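Presenting subunit A:
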Amino acid sequence: MKTVMIVDDASTVRMFHKMLVSSDDRVVEEAENGVEALEKAIGTPIDLFLVDVNMPKMDGYRLCKEIRQNELLRAVPIIMISTESATQDAQRAYQCGANFYMTKPVDADSLKSVVSAVLGGS
Partner candidate 1 sequence: MSELLDVFIGESRENLESASQELIEIQASGPSSDKVDKIFRDLHTIKGSSDLFDIKPLTRLAHAAEDLLDSVRAKEVDYNDEIGDLLLEALDQISMWFDELENGTQNLAEWQPISTDLGAQLRAFIDPSQAGANTTEQTPAAQANSSTNEIVDSVASALDAFDVNADIALLSKSASSDLYVIEYTPDEGCFFRGEDPVNVALALPGLRAFEINAPAMAADADVYQCVLKITALGEASEDAVVTHMAYYEGQYTLHKLTQQALKYRCKDKILDSVAQLNDEALNDALKTARETGDTNTLQSTAGLLVASQTHAMPIKAVLSFLSSDIDLTFLDDHKQVGGPDDSADAPASGADEHSKEGLLPHEKELLTQQLALMSSEGYSAEFMFPSISILVGNVLKQTFSNEAELISAINAALEDVQNDIPEIQDVVETTNATNESETQTAEEEASQPAKAERQAVKMLKVDQSKIDYLMDIVGELTVAKNSLPYLAKQAEEEGGSKRLSKQIKAHFSIVNRLTESLQSAVLQIRMVPVSHVFQRYPRLVRDLSRKLDKKIELCMQGEDTEFDKNLIESLSEPLIHLLRNSIDHGIESPEDRIEAGKPETGRIDLIATPLDDSVIIEIRDDGKGIDPHKIKLLAFQKGVITESQLESIDDNEALQLIFAAGFSTSEQVSDLSGRGVGMDAVKTMVSQAGGTIEMQSEVGVGSTFKLLLPQTMSVNRVMMFEVNDQMFGVSMDAVVETVKVPTQDIQRIRNENVLVIRDKLIPLCNLRDALGFEPDGGKEEHSILVVSTPQGEFGLIIDKFHEGIDVIQKPLEGVLAGYSHFSGTALLGDGRVLLIINVQEVLSTCL
Partner candidate 2 sequence: MPVTYKKKVAVLTGHCEIEEAETLFSWLTEDASRQLNLKTLTTAHTAVFQVLLCLRPKVSVQPESSELYWIVEMLQSDNNKVWCE
């Protein structure tokens, strides 16, 4: 059983991504912002973060940094999903510790396959 945490302030987007990512052998956790994500992640083993960039309270960049600074969470891969397609946004994401960067709205199939690959599924 793998756990994916979707962090996005728009519940619509969370729902959509959840729909794409869900499967029998996966649990999906949701968080509205970085703060909530970190809180929830402490008690639950997470296998992958899907992180939005623009969020109130704690944005995606910051969240990435926090995850990488945190010894318990450090090893969890992060996929950043942003509406910004500009190169410098991707670069910034990578600097902050993201493992992969995708542009919103994500193509349903690519998100599915990327998530499967990262989780080591079939």
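The criterion applied here is as follows: contacts are C-beta pairs under 8 Å (C-beta built on N, C-alpha and C of every residue); 3 or more make two chains touch, one makes a residue touch a chain; residues count from 1.
Per the selection procedure, all candidates are chains of the complex that A comes from, given by their letters.
Keep in mind that this is a model prediction, so the values were computed, not measured.
The listed chains 1 or 2 are all part of this complex, yet only 1 touches subunit A. In the complex of the two chains, the subunit A residues touching candidate 1 come out as 9-13, 15-16, 19, 35-36, 39, 52, 54, 56-58, 61-62, 65-66, 68-69, 74-78, 83, 87-88, 91-92, 94-97, 99-101, 104-105, 110, 113-114, 117-120.
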